[in-house]
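Heads up, one of the protein chains got dropped from this complex, but the rest are sitting where they should.
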Amino acid sequence: MAALLALQHVSKTFGSLRVIDALTLAVGEREALGVIGPNGAGKTTALNLMIGRLRPERGAVVFAGRDITTAPPHARCRAGIALTHQIPHPFDALTVFENVLVGGVFGGGASERLAYGPSMEALELAGLAAKANTRAGVLTLLERKRLELARALATGPRVLLLDEIAGGLGEHEVHELVEVIRRVHRAGVAIIWIEHIVHALRSVVSRLAVINFGRLLVDGAPDAVMARAEVQRVYLGIDVQ
Amino acid sequence: MTLLSVRGLSAFYGSFQALFDVSLEAGEGETVAVIGANGAGKTTVLRTIAGVLPVPASAVRFDGAPVGGRPAHELVDRGIVLVPEGRRIFSSLSVEENLLVGAYRGRPGRWTLPRVYELFPVLAVRRRQPGTNLSGGEQQMLAIGRGLMANPRLLLVDEISLGLAPLVVQDLYRVLRTIAGEGTTTLVVDQNVSQILPLAQRVYCLRKGAVSLEGRPAELTRARIAAAYFGIGV
Amino acid sequence: MEPAALRIERTTRASRLGAVGAALVLIALVSLPAWGDPSTMRILVEFIALLVLAQMWNLLAGYAGLVSIGQQAYVGLGGYALIVLADDLGVNPFLSVPLAGLVAAAFALPTAALVFRFHGGYFAVGTWAIAEVYRLLIANTPALGRGSGRTLTAVFPLARETREVTTYFLALAIGVAALVGVYVFLRSRYGLGLMAIRDSEPGSETLGVDVFRTKLVVYVGVAFGTGVTGALIYLNLLRISPDAGFSINWTAYTIFIVVIGGLGSLEGPLIGAALFFLVREYLSDYGASYMILLGTLAVGVMLAYPQGLWGMVAERWDLRFFPVGRRVSLDPSPGPSPQRGEGEGA
Partner (left out) sequence: MAWVDTILQGLLLGGLYALFATGLSLIFGVMRIVNLAHGDLSILAAFLAVVVVETLGLNPFLTLILVVPLMAGLGYALQMLVLNRLLGRGILPPILVTFGFSVIIQNALLETFSADSRRLNPGGIETASLSLGGGLAIGWFPFITLAVAVLILVGLQLVISRRSVGRAFRATSDDQETAELMGIDNRRLYGLAMALSLGIVAVAGVFLGIRTTFTFSSGPDRLLFAFEAVIIGGLGSLWGTLVGGAVLGIAQTVGAKLSPGWGILTGHLVFLAVLLLRPQGLFAKARRIG
């Protein structure tokens, strides 16, 4: 499978701390990749390198065959890379519908009128249509997460990056979100999903990568990866007896 | 006797509720472990006790007095000190200056600069260097040393082994044992269950902002911890 | 997949009321020369000038987060551009007013290249410093009359009444254009992007909004509007000097108007400007005390009601005369949970 979005041997340091160390990570067209690893392993930094909020000191970021290492976030979004933030960043004073419309108009590159339809569809897909006229500032956490998802979808992405979207949600809520993500994936969108809630991840992704100390520890089929002793030790901190 | 008593604690970030009716206790001189998955609310519990988040006064009692929601500096005066997640070393201060900031309130007690250096010899060697030039493990030692300089009665340590290599983590736990041996009450948050359990006299497992399991380590089996940790099996 | 039956409402009852009210006010204003006296027209020109300055600064600070205290640069540049265009280059003085705005915008581009290196408080002082540079450059230019300034002579051949009435209509046109322009801009997709940036820059850039470019466009556009207003002010006053044209007071008045009226809305500056004029009519005889009072009022509002007078009203009664939002009018759908079977191709 040809890589759609790839980090190629990228390194990133903050001060004296190397957070990402010659990391290579790629997702193919229509593929769903899960990324796990302990806190501080560099997962969120890896995502920020993909969306262009950070630039690597070494290595390249490639999307659909083009080197995008120096492209700014808005350009990457318009090219088809969308992100849902771990901590939602709603536009508080705008309505839910307007929040999504921002994605449809700027990320999707449509005129406002043409973006109305897709924006509403994204809202419906994320299960927020009933709240379309609510000010985003008053949403609950689950609704904010849904809004992040709807806004990202409205940009018409080819690859969707999910940063701990299930974090802080209840079991039932996670289940609902998983359903939405599966549907997005079935529609042909590639997915990179960083998550701590492994069982949620496993119900969507076909491949799992484990990052530790900014490096790739293992990469492969989810069951095989989770069965490896070093993964259990590193990630869960529980010695398997 | 009970030094810290948290009763029916609920905490919010804006409209988002992070903690639901959490209760926990720490006896004088005990080591208490708080475990749980990411986002379970462990850090929030510590930050609430340390006075970063507003809560009703009665929700947190320290040495018998209601102290919930008091400003952090007042709690430091009373002897509650937090070693924050991610170390948070002051980048424009040297190692020694970081330690001295820990002693800002001048609370009297056993811990002095020489004694902290005795506990962490590597800090003495690198005392003149910028604090952020240290490795991750050394930074964690510095953060703990900085907390000790405040002469705490209750030391809260958040995510002590976060992002650190196993050998370094073992070192840190040796130090924790020493600190506990001095009679300082500690409340330690860690995802690394296997290290912390042997040290603790009490364990609280959090899940989704509520206590999902509590007890003495000896009473708890791996299976019960795993169930409380993840909700369902891995 | 079939497109959902979607209707987007962009008006409210208050806004229809507002439109009727605005039309009535406009009719009254247009007919004023027929029944009002020249002094009323002069005061209205001043009022409109301050209102436009306030709307421009509100767009800059309240929406784009660019808290400039150097907008007097563009008032002065606009005023001097008017005199150079009309007196030195022989352009029709009334036509020179909008052209002066273009001159101000042309200066805004290199200015932005410098001040955009600063953020927050240092951006504020930086814009002030550059306004001073423009003032001193002009004060040292013999052709511009140095420190004593210049008088607009191109309008002398005109009859006084003709000049005053034309100036008045020009002011009216500028006022209407500014209000309508800002309103249309805020309602457009660009306004949507700007409000997204105001609420969250990280959120907007990852949804495809070009934050830097948007801010630059607003900065240059606001310089244009401010420059036009500067030219209007000196078409009315006929005489400009560097100290007057580049006076920090232009920005001080503007900030007080917007802060007291309410930052981040179209109604706020309107209310603020009206209040400002009321206070001025009664208290300007007291000179400095009047500025002390306004300053204290603005500081007090900032401390106690950061959303300003209009913000309080709007929140309390959910009132928007100039709504920029979009309400989705959904077909009556069964039950609280929306249908989610359709539209998979996101």
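As written, the chains take the letters A, B and C, and residue 1 is the first residue of each chain.
What we mean here is this: a contact is a pair of C-beta atoms (placed from the backbone, for glycine too) under 8 Å apart; a residue touches a chain by one contact, two chains touch by 3 or more.
Being a predicted model, the structure only gives us computed values, none of them experimental.
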Where the missing chain makes contact, among the chains that are shown: B, C
Touching the absent chain when the full complex is considered, from B:8, B:54, B:71 or B:198: B:71
Touching residue (missing chain; options C:108, C:255 or C:324): C:255
Among C:22, C:43, C:106 or C:129, residue touching the chain not depicted: C:129
Residue touching the undisplayed chain, where the options are C:29, C:61, C:108 or C:174: C:61
Touch list for chain C against the chain that is not drawn: 61, 65, 67, 69, 114, 117, 119-122, 124-126, 128-130, 132-133, 136-137, 139-140, 146-147, 248, 252, 255-256, 259, 263, 287-289, 291-292, 294-296, 298-299, 302-303, 306
Residue ranges of chain B at the interface with the undisplayed chain: 50, 52, 71-73, 76-77, 81-82, 84, 88, 90-93, 97, 100-102, 104-105, 107, 146, 150
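Everything below uses one rule, namely that only the chains that are shown with their structure count from here on.
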Chain contact topology (line, ring, star, complete or other): line
Taking each chain's C-alpha mean as its centre, the one farthest from chain A: C
Length of the line joining the C-alpha centres of chain A and chain B, rounded to whole Å: 31
Inter-chain centre distance, chain A versus chain C - centres from mean C-alpha coordinates, in Å: 40
Centre-to-centre distance between chain C and chain B (centres being mean Cα positions), rounded to whole Å: 53
Where chain A touches two or more other chains, by residue: none
Multi-partner residues of chain C (each touching 2 or more other chains): none
Touching residues on chain C, where the partner in the complex is chain A: 1, 3-4, 6, 8, 188-189, 192-193, 195-196, 198-200, 202-211, 325-328, 330, 333, 336-340, 342-346
Chain B-facing residues of chain A, complex: 15-17, 38-41, 138, 140-141, 164, 167-168, 170-171, 196-199, 213, 226, 236-239, 241
Chain A residues within the chain C interface of the complex: 51, 53, 72-75, 77-78, 82-83, 85, 89-95, 97-99, 101-103, 105-109, 111-112, 116-118, 120-122, 124-125, 127, 129-130, 132-133, 151-157, 183-184, 186-189
